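Got a structure for you, written out below as structure tokens; questions coming shortly.
Only one protein chain is missing from this complex, and each of the others stays in its spot.
Showing chain A:
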């Protein structure tokens, strides 16, 4: 079987407050070892975190590009304060076409210069995608809750317009963002005096129901799923339905191993069942889910009828 070199594997931006050292080590290893084609960098969740790691950005970009990766810079999902408006404006002013915009403030600043549309932009349908393409979008990351039938229609429209189309296939789903920081709240603080308590939770702060069921993860102003979205058996169908890019979200697990598993499935170098078992062992006890893709409750894990 021919190696699938058309579909690109991407690494999404780190959602958590990993320290500068952790990030440096993480991206060095990604550059050297991870079979991903494209890497998204930048702080998407909390503008207070950016100063901790933005100084390292030029070196990280250089390192990844020398390893042959395309680097894309992602903008904040929530833009309200002066520093957030400024950060968005500064990124949108950059010459590179590889900017991923996650807030309409970024679209305003970018104008018709080429850009990517991030998962927070709510590109739910072909009409919106057509509008965005007319304004300079070259690539769309679809919302995480879109079911398979809508993904197929949206992706077909996007490809006909010459756009890249991306779907998250691994990692916790982003379920909500807020102006309030729930990490700070959990420690009886507010966003302004948070003392960066979120740094202690590299994979999000777990919330359990009162009868002890794990349910959600808190990451600053973001609420995430307890489960990792894992669309491994679904990759064949995604590719058949015009998805050009598969996104892996960084979690506190061996992301090189995760990328390798997905790469092997794309290359048909490994059977899906075998790959799924490997992914399972890399992610230890974290539950997997694919409910959104199958039009069911997002937390659910639906067995595919027959492997692609």
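FYI, contacts are C-beta pairs under 8 Å (C-beta built on N, C-alpha and C of every residue); 3 or more make two chains touch, one makes a residue touch a chain; residues count from 1.
Please note the rule applied: contacts and distances are computed from a predicted model.
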Identity of the absent chain, which is to be given by its UniProt protein name, from "Ubiquinone biosynthesis protein UbiU", "Putative spermidine/putrescine transport system permease protein", "histidine kinase" or "Glycine dehydrogenase": "Ubiquinone biosynthesis protein UbiU"
From A:17, A:63, A:85 or A:263, residue that would touch the chain that is not displayed: A:85
Candidate in contact with the missing chain, chosen from A:132, A:169 or A:261: A:132
Of A:10, A:74, A:225 or A:286, the one touching the omitted chain in the full complex: A:225
Those residues of chain A which, in the complete complex, touch the missing chain: 77-80, 84-85, 88-89, 103-105, 107-109, 120, 122, 124-132, 135, 143-147, 149-154, 157, 173-182, 185-187, 190-192, 205-213, 215-216, 218, 223, 225, 291-292, 295-300
